[in-house]
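Every protein chain but one is kept in place in this view of the complex.
Letters A, B and C mark the chains in the order given here, with residues in each chain numbered from 1 onward.
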Amino acid sequence: MKLHEYQSKALLAMYGLLVPHGGLAGTPAEARHVAERLAGPCVVKAQVYAGGRGKGGGIRVVHTPHEAETAAAAMLGTRLVTPQTGPQGLPVHHVLVEEALDIDRELYLGITIDSGTESVVVVASRAGGTDIETVAHDHPELILRQVVDPVVGFQAFQGRRLAIDMGLPASMARSLAGQMLALYNLFMAKDCSLAEINPLVVTTDDRVVALDAKLTIDDDALFRHEDLAALRDWDQFDPLEARAAKAGIAYVKLDGDVGCLVNGAGLAMATMDTIKAAGFSPANFLDVGGGADPQRVAMATDIILQDPSVKRILVNVFGGIARCDDIARGIVQAIPQERRALPMVVRLLGTNLEEGKAIFRASGLNVRFVNSLLEAIEALQALTVP
Amino acid sequence: MKLHEYQSKALLAMYGLLVPHGGLAGTPAEARHVAERLAGPCVVKAQVYAGGRGKGGGIRVVHTPHEAETAAAAMLGTRLVTPQTGPQGLPVHHVLVEEALDIDRELYLGITIDSGTESVVVVASRAGGTDIETVAHDHPELILRQVVDPVVGFQAFQGRRLAIDMGLPASMARSLAGQMLALYNLFMAKDCSLAEINPLVVTTDDRVVALDAKLTIDDDALFRHEDLAALRDWDQFDPLEARAAKAGIAYVKLDGDVGCLVNGAGLAMATMDTIKAAGFSPANFLDVGGGADPQRVAMATDIILQDPSVKRILVNVFGGIARCDDIARGIVQAIPQERRALPMVVRLLGTNLEEGKAIFRASGLNVRFVNSLLEAIEALQALTVP
Amino acid sequence: MSILVNKDTRLLVQGITGAQGQFHTAQMLAYGSNIVAGATPGRGGRTLFDRVPVFDEVEEAVARTGANASILFVPAPSAADAILETADAGLKLIICITEGVPALDMVKVLHVLREKDVTLIGPNCPGVISPGEWCRAGIMPLDIHLPGRIGVASRSGTLTYEAVHQLTQAGIGQSTCIGIGGDQLVGTGFVDALALFQEDPETDAVVLIGEIGGVKEQHAAEFVKARGFTKPLFVVVAGQTAPPGKRMGHAGAIITGKAALASSKIAALQEAGATIIPGPAYIGETVKQGLR
Partner (left out) sequence: MSILVNKDTRLLVQGITGAQGQFHTAQMLAYGSNIVAGATPGRGGRTLFDRVPVFDEVEEAVARTGANASILFVPAPSAADAILETADAGLKLIICITEGVPALDMVKVLHVLREKDVTLIGPNCPGVISPGEWCRAGIMPLDIHLPGRIGVASRSGTLTYEAVHQLTQAGIGQSTCIGIGGDQLVGTGFVDALALFQEDPETDAVVLIGEIGGVKEQHAAEFVKARGFTKPLFVVVAGQTAPPGKRMGHAGAIITGKAALASSKIAALQEAGATIIPGPAYIGETVKQGLR
């Protein structure tokens, strides 16, 4: 689960990291008030679940409270489009107004879990302020890593080593190591899957400040962080994805026209690959999840149908536990009268297969049954879209 | 560093353990007020740094607020003598007034560090409410242990296992495991060297409550627990021991008449053994600590002299780093005119030995120099006490 | 023969009294698996299916029944505790079906298991089945497997079933099928699975089903290149059409960086000498032709 920048920074501050002075504003007037309080040049930053905001006009440097108000007015209530949001952008309901700092260097600091070493790793780079994946690709030597021993946790010496290897003077290594330890403590305490400060800046007066911050909490650990779980901002999701997520369905909107309904993430991806192999493009990724009970199947079907691009549907439920009649009932129930002609290729495996087929046949839906992925490819190719 | 029962219980409660309702009282009237608020039978408990309070009259069950006031009046301002305090007892400045509970069973729960496994161990026993060392000696099979893996910490299954092996019903195992985990979290967070709940009671309505609690904080870790360090109650120390501790001198008052001043704990114990071998008894254990600078030596000498039992002194400073003239100066400076005749056996090794001897000789003190422990034995035996 | 589980596997089911645990215990018994005990804290003392005694504690279950492997259907918040309890009781094979175990729990648990030399399959996996041994320690459909000499290893559940189904339809039997689990951190990776299949005289070839995300397939490729696995290897990688930066259901199925792309994985495995299956629809067909 992503957190907004302002939420991430509040946690950073709680764990002892320096963040710029500032305040959250939901209206242009509030933005002006924050800027008045800060008394100096400020930065107005749109709060959305995406990076690349600078390129989309979501970060503005302002010099007066009036400018802050104007900048906030230009952002609030709009949808911000950045290289990471897709063309529809994300809604801006809040802006963060912060003091502008005099920056000497921009560093990168990130913590994540590395499956190779099965450990938490702290990643740092002197090349902060830019896209870290680009740095990793173009200048891998600038990406420094320290693997954390789970017995003792992150150690100060590792922080000093990262600081020195980033080219910082030894005199600053200790304080930077302290900031890294603080971020590590936050990462562990809040079950983060990613904690990223980019850039972590060194100011001209040698303070180390988190200029931006991005925390992602491990969804699987939210059961022990009810306070954080409550922070999820559903407005930042595609409405269909949000609806699916609330129902426990993994759904990702894509740009093709073949809707697909599958159980299991791996099989769902394989089904998308199969759609592509047939010469089409998937309209979505959809994993209806374990059990595939009728209500969930109906909900999943409805979500697929809400996407206006969908011209045909491929159902691929590999049961064993799943009852085919339940699945058929769920789908039939969810398809409204006016969409009954939508061509569907259905591949079911499980108990009560014949009963399921009978329900489909009785429904009047435009269904073609197949027994394998190979047949599904052929069936998709043979479809005539009305 | 020991904590008082009420301080320990406040920490327990903070970590989610159940403790009896109650309040601290510094006067009989306050004790009455607490008892009025609790409205029911209460227990009045003297707050001293020692166990065995029941045997010394430091724990009284009362049935009315008036009785609570009377019991508190009988304790407050006195010195409580228990089997663990020595004959001089410890001063009672506060009593804890708590609700009396209906008890079904009394368990023992303790956490400490085991040097054998180099791990934290959780110890539990169904034989709570009694001296656990006696239980360990007479019924070792009643002492259950779980070694904690430092990677993952104490696990719920270990708690359930301890609970079941203590004979508790499986239905209670989970909640007891939760209490154990809470105590473990406290132990780790506060750098305890001992966390003991004895008894941990199961009430007749199946609540698990810490009836008594004893936390000892690792002195070496107090640098990261300033809040706890401030809780040290110097009134609970022998005044000489307190003065020594504040100066960084390890001093323990004993019941012989040979004062000894030594550097190093092991050598100090060896010196005590040597005093015994000479047919005398040590008046104290005293490790003057590293460096043995003149101020510390003077302070240590003064502490020894404050003990009226001291009839002779053995100085054993095995230097290398220590300068004998410094040591001589420290001792000479600390001995007042009227004690100059006190017989002293001095064994010094280090630089400037001759200068040190010269200072002693010039001082008029009654000093006999020796070169070895064997000579020290002979010298002690040859002493004539004025 | 087979790897990991066989006729001598004496299986303990943890979380046996839950809905999923009971359902799959019935299925495993129906398949022929030798389930000797169940365990659920606070629910010990009963007997399920007229033959499976349930205990409060794993230690007791092991002591009383000689269980030598365990399959876990416990809630995700208790999974770390249950795995550690099982390892503490001395079992050397633990199969964790549970989905949604926090990643930081697994960091710690795996560290302990590596020290103790315990094999963990999963978490978030369909388990292991050795059809020729009639041992199913998992949740896979009962009727898709065929005893034979091909090993299957996969990160996905239903995609494993798909692969097995295609193999069986093509008349190709399986020695053992392992779902290693969809999470970023799992106990047994592709490399471990390949090493086991390499040593198994009754496995002739392996079908490996990869996915986008992570570098597990690259590790497998390195292992093969280093001659750790020398039998024929057939590979399909799902998610070739998944767009970057989007989370696709599984915790691990998110593309970040080039290594995580299906194309990078396929290239690495091809370079290592594996036969690349052109797409998920062609598993049975490709393996059948490749084994001729």
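Note that in this section a residue touches a chain if its C-beta (ideal position, glycine included) is under 8 Å from a C-beta of that chain, and two chains touch if they have at least 3 such contacts.
This one's a predicted model, so the numbers in the text were calculated from it and none came from an experiment.
Visitor: I'd like to know which visible chains would be in contact with the absent chain if the whole complex were considered.
Guide: Computed over the complete complex, the missing chain touches A, B.
Visitor: Which listed residue, A:Glu36, A:Glu99, A:Asp114 or A:Asp149, touches the chain dropped from view?
Guide: A:Asp149
Visitor: Which residue among B:Gln7, B:Ser193, B:Ser309 or B:Ser363 touches the omitted chain?
Guide: The single option touching the absent chain is B:Ser193.
Visitor: Can you work out which residue in B:Ala100, B:Ala247, B:Leu267 or B:Leu305 touches the chain that's missing from view?
Guide: Hidden-chain contact among the options goes to B:Leu267.
Visitor: Which residue among B:Leu11, B:Val48, B:Ala127 or B:Ile275 touches the omitted chain?
Guide: Candidates B:Leu11, B:Val48, B:Ala127 or B:Ile275; residue touching the omitted chain: B:Ile275.
Visitor: Please output the residues of chain A touching the missing chain, sorted low to high.
Guide: 149, 151-152, 155-158, 160-161, 164, 170-171, 173-174
Visitor: Applying the definition given at the start, please give the residues of chain B touching the unseen chain.
Guide: 84, 113, 115-116, 118-120, 133, 136-137, 150-151, 188, 191, 193, 218-221, 223-224, 250, 252, 254, 262-277, 281-282, 285, 287, 290, 318-321, 349-350, 372-374, 376-377
As a convention for this text, only the chains that are shown with their structure count from here on.
Visitor: Which chain pair shows the largest tally of C-beta contacts?
Guide: Comparing chain pairs, contacts are most numerous for A-C.
Visitor: Measuring centre to centre with CA averages, how many angstrom lie between chain A and chain B?
Guide: Their C-alpha centroids are separated by 55 Å.
Visitor: Report the inter-centroid distance (CA atoms only) between chain A and chain C in whole Å.
Guide: Whole-Å distance between the two chain centres: 28.
Visitor: Residues of chain C that contact two or more other chains, please.
Guide: Residues 108, 111 of chain C each touch two or more of the other chains.
Visitor: Please set out, as single numbers or ranges, the residues of chain A touching at least two other chains.
Guide: In chain A, residues 150-151 touch at least two other chains, as defined above.
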